[in-house]
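Yeah, one chain of the complex is gone here, protein chain that is, but the others are all in their spots.
Note that the chains are named A, B and C in the order they appear, and that numbering of residues resets to 1 at the start of each chain.
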Amino acid sequence: MTDAPAVQVRGLVVSYRGRSGPVTAVRDLDLTIAPGESYGLVGESGSGKSTAAMTLTRYLPPGTGVTAAELSVAGTGVLALDTPALRRFRAGALSVVYQEPGLALDPTMTVGRQIEEVYRLHGAGRAQARARTRAAIERVRLSPAGQIAKRYPHELSGGQQQRIVIAMALASEPRLLILDEPTTGLDSRVETEIMALIDGLRAELGFASILISHNLPLIAAHCQRIGVLEGGVLVEEGAAADVLLAPRHPYTRSLIAALPDINAVRPPRPAADTAQGPLVTVEHLTKRFQQKAALSDVSFTIGRAEALGLVGESGSGKTTLGLSLAGLTSYDGTITFHTEDRRRGRRTLPRVQVVFQNADSSLNPRRSVRQVLARSIELLGGDQTVEELANRTGVGPDLLAKLPHELSGGQKQRVAIARAFAGPVPLVICDEPTSALDVSSQARLLDLLAELQDRTGVSYLFISHDLAVVRQVSDRIGVLYDGELVELKAAEEIFRHPEHPYTRSLVDSALALRQAQAPSPAPAPAPDFGGVARAD
Amino acid sequence: MSVLSDQAAALAPGRRPGLWSGRRSRVLTLLGRRLIQIPVVLFVVSILTFWLIELVPGDPGRNALGQYATPAQVRAWDVSNGLTGPITGRYLHWLSDFVSGNWGTSFVYQVPSRPLVFGHLVNTLFLGLFAFVLLVPLALVLGSIQAYREGGRTDRGITIALMSLSSVPEFVIGVLLLVVFAVGLNLVPVESGAFATGDFAQRLQVTTLPAVTLAVAYLAVLARMVRTGTAGALTAQFHRTAVLKGLRPAQIVRRHVARNALIPTLQLVGIYLGTLLGGSAVVETLFNYPGLGALLVVAAERKDPVLLTDGVMITGVIALLALLLTDIGLILMDPRIRFEAGES
Amino acid sequence: MAVAITTAASAEARARPGRRRLRALLRRPTFVVSALIVLWWVGAAATWRLFGLNPYVNTGHINLAPGWHQLLGTDSLGRSVFARTLAGADTALLVGAFGCLLATVLGSALGVIAGYFRGWVDTAFMRLFDVLVVLPPLIFLIVVVEAFGASVPALIVIIGVVFAPGIARIIRAAVLAEMGKKYVTTAKVQGESAARIMARELVPNVLPTIVIQATLSLAAAILMTATLSFLGLGAQPPSPDWGLVINENRVYLESAWWSVVFPAVAVGSLVVATQLVADNLKEVWS
Partner (left out) sequence: MPLNISSPPKAGRRAVVTTVAVAFALVLAACSSSGSKTPSSGSSSAAAAGGVYNLGLNTPTGSIDPLTTADFNAMYVVGLASANLIIESPSGKLEPQLASSWTQAADKLSWTIDLQPNAKFSNGKPVTASDVIYTFNQILGASSQSPAKSSFTGIVKSVAAGSDGKSVVFTLDTPYSDFPYLLTGANTWILPSGTKDTNWISDPVGAGQFILEKYTPGQGVTYKKNPYYWDASAVKVSGVSAKFFNDDQSELLAFQSGQIDQITSDPSIKAALGTSYRQQRAGYVKFDGLVFNVTKAPFNNVKVRQAVAWALNRPAIAQTVYSGNATVGNDVPTFPDYAVQPQGLTARSANTAKVKQLLGNQVISFTITSYQGTQGEQTYAQLIQQQLDATGSFKVKLNLLTEAAYYATTSSTPWLNAPVTITDWANRLPTQLYSLLYAPGATWNASHYDNSQLDKLNKQYEATTDQAERQTLANQIAQIQWTDVPVIVAAFEQSDVYLGQAVHGSFPNGQQFNGGFDFRGITVSH
């Protein structure tokens, strides 16, 4: 252990060939990370945070230009290394934990062997390597280690895969661990577990870490220092607490402002006239795939002009529930709409519209925004023009002529929403509508949804794994766990008195991520079922 | 908590429960399904063939007795060879013969069909395997070279060269090879027929030209497939993982690239194996090689339902077995693969 | 500077993909050259009559070597190889083009339907395709050609039928990929009719695949007709069909190479060119 800084970067400029001339991804970056320190690099997509970090590994797409006054990891000048030296450097000095563990692992090799490889590379014998691998798997709290080692990546859940990647990364006892959006796409609870695990391991093994994320609270909760990148420029740097509580740079402020405020309850609205009773009644809804049940005996109602939030981790059946309501899948039980059919010619108009999570695939890449909206109005029997619809849903008139691939994520999602509101549809199901978006556009979108509801009196079924987001829009919140509706109350009730242990774990982890505080030096113990026990 | 994770895992989408039953069971289930499918497919094929050949003009009696035989004589011949009567009856007769193993007599050659078919089959298998042995390694080499040089001049060059080769008709390539090696250099005999039954070295020698001709025809597409597969593996994220692990290039290729690159190729290889072993009419005709392909062409042209259907059955079995083989190979190579009904 | 770049990029992006792709294509020499070759043969097929070329008449010189008098020499019946080679493009493209057009339409339709409805429709198609995989294609062709004759329309239909399954398989795969995307689901939620979803949503998105398959099968179709002629089926004498001409004069390779080589080059060039066009399309599109 030398006391050379884990990372020493001065005047780093990274540029790559764009479609038209060179594009500068990182400009004039200075960065110093002490051994064992946990550093967070935050910024929205395209801010160059990943590029900056990956430059430390010198693994960049061909044709990428890198210049730096200094670029060293644990005292090694990275840019000077020749090919074999570079290999040894990568093998020893640093490791990376990737965004999508599923893709980072070789699908055709057992996870055990993939970890063993590293030990073997560091000169361990076969048996020795196997033994250490078991140990490593146990260290990332997977058991039975022996059995897990024999599995293939696709036989593991996302969380388990990420634990394996971590074990693999730490096998070489690196000085620096680069965490590139390690928990994006994982359920909030798994996210908590993974991050806690990393914190624990860092305290145990003393490696430095760079956590790259667009999720400011996450970074704040797990890093000692934070750097904020915008357009490849480090606009602000400082201790986690300071940056989060007293942001100096406007960009940082905007980021923080955009965070869904955990305590902000949706302003009570003139309750929809209960005279007509609920809009939808769901009774004993059950859906089973082969042997296992995705939904078992779920019953609830959705009031008129009500927003019903639905939380649960992936696989909990919340999406299936949405599909059943939209009539996209078969089910047992009854779903009753208390509305008279609206007909157009021989066709009955749909009563339900869906806004999906993945905006990229929810728009036909070959049809312009105008075409999409026009057709939707026609199909949903709307009485407004495309322009009216566009401007009500905040789709700029300049977007109408464009094709999906020319839109940003937020814009796409707006179009998707506009499409859902093209006609008077009583119920709109929002299935994770914002989880693919940056916090800022997420906030704007949530506002839009609320506003639209106020204007049209539509009912929402709002599905998400992010309790905070759900809370922002929902009147009532239901919690799905393992196919069962374990809890269903008014939004604030859920937070005040979570009953079911799973609900509690959800609430806790939500709070844990949102409450900005400097992380404790002490390692966070392994979360048990009760959720994350925080040392404070 | 690990318990929880396991539950989470069990619920995670894209994961099929009961997979721990492992490869052996998956292979067995596949075998089971195919053992049912193959006969059904063959049955349909046999009906189709028998019915199609019926539509071919001309009649075996005339073909056998020639132009100077009187219609009466031809009719007599047809009767004595059981060629009259409704097609269904004849088909059923053929079917019972085929199943019972004592296949009928070829009308064209006037000899029992089974030894005829199997005799030619052996030759075709030899030729096919030879071509296969030339084809696959070459395709692998060229394909991977292209992948590592993707988009480069080498890549384009090889692509164009291969395409040009594969798009010149087999018989043109074959003729050129013949003129050069057989007539010009006199390295190999022109017509392989008489020697195809000699000792191994001799067979290898006489089969070289046909095999090369065959291989050339398939090289382009296969190499292309290898190229795509390898390029895919090289750009995959797990490749990056491997590189950043600090593995040696050779290790990366051997452990991580090769296997993943081959998976998409394997399917195609299976189909080709089938077609190659099924015999190539053109090449066999051109080199006068006594293979199944040429035999079937004659059977088809001279309207020999028994011989044709028997032969098609055999080629069919081989094609299907080749597919089965590769599918098993796929299972062994790619743990994710499982053949749901409909995709097999 | 950064601003400049971004604006430039967005300007680039604003251009319709179609036009951008076309520009990208025209920047590729292989594409340009091969496209020109294809055009040349199409032109030849369309216009050889206008130039008063006669591929049948005896010029009075038998097996005349290429030279000033006869550009590409004459064949064993004293016919101009030049005229025959040009005229040959006619039949090749007629059968090839229409055959693979039919195959493409048929295959795409089947593929889209199978991919969209899945279930028994899908299974039925797949099993049917299995049968065609098992049946040696050439044998199948021979029997069918003999049964239904080798007239140009017959050949077109046959080529179409034989090539359709392969195309259908690939289109089906492409459609299955699209089916996973939410825009299809959305269309269903909005009450779009199946027919319209297939026609308006799916087909445009698998169009690249369709086009590529079409070009590839064009090449294959030309080869296939040539092979049929080689086996004495396919086109009939005195047709200048390339495959037939090659086959008729193969045996003259040593004594009158020109009567074989030029048609062979013709087939080769056309097939390679079409394949390269397909190749470039594929790369630019994906």
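Just so it is clear, a contact is a pair of C-beta atoms (placed from the backbone, for glycine too) under 8 Å apart; a residue touches a chain by one contact, two chains touch by 3 or more.
Being a predicted model, the structure only gives us computed values, none of them experimental.
Asker: Which residue among A:4, A:34, A:60 or A:450 touches the omitted chain?
Answerer: Touches the omitted chain: A:60.
Asker: Taking the full complex into account, find the residue in B:34, B:90, B:120 or B:156 that is in contact with the omitted chain.
Answerer: Of the listed residues, the one touching the omitted chain is B:120.
Asker: Given that one chain is not shown, which residue among B:121, B:178 or B:236 touches it?
Answerer: Missing-chain contact among the listed residues: B:178.
Asker: In the full complex, which bits of chain B touch the chain not displayed? Write them out.
Answerer: Looking at chain B, the ones touching the missing chain are residues 56-59, 61-71, 73-77, 106, 108-111, 116, 119-120, 130, 133-134, 137-138, 140-141, 144-145, 147-148, 175, 178-179, 181-183, 186-191, 193-196, 198, 201-202, 204-206, 208, 211-212, 230, 234, 249-250, 252-254, 257-258, 285-288, 290, 294-295, 298, 301-303.
Asker: Residues on chain C that touch the omitted chain in the whole complex?
Answerer: With respect to the unshown chain, the touching residues of chain C are 56-58, 62-63, 76-77, 146, 232-233, 236-238, 250-256.
Quick note on the criterion: only the chains that are shown with their structure count from here on.
Asker: Which of line, ring, star, complete or other matches the graph of chains that touch?
Answerer: Topology of the interface graph: complete, with all chain pairs in contact.
Asker: A-B or A-C: which has the larger count of contacting C-beta pairs?
Answerer: Counting C-beta pairs in contact, A-B comes out ahead.
Asker: Between chain B and chain C, what distance separates the C-alpha centroids? Give it in angstrom.
Answerer: Their C-alpha centroids are separated by 23 Å.
Asker: Which residues does chain A have that touch at least 2 chains other than itself?
Answerer: none
Asker: In chain B, which residues are in touch with two or more of the other chains?
Answerer: none
Asker: Once bound in the complex, which stretches of chain B touch chain C?
Answerer: Listed in rising order, the residues of chain B that touch chain C are 37, 41-42, 44-45, 48-49, 52-53, 55-57, 156, 159-160, 163-164, 167-172, 175, 179, 271, 274-275, 278-282, 285, 293, 296-297, 300-301, 308, 312, 315-316, 319-320, 323, 341-343.
Asker: Within their complex, state which residues of chain B touch chain A.
Answerer: 1-2, 4-5, 7-15, 17, 19-20, 236-238, 240-248, 251, 255-256, 259-260, 263, 333-336
Asker: For the complex, give me every residue of chain C touching chain A.
Answerer: Per the stated touch rule, the residues are 1-2, 5, 8-9, 12-14, 16-17, 180-183, 185-192, 201, 204-205.
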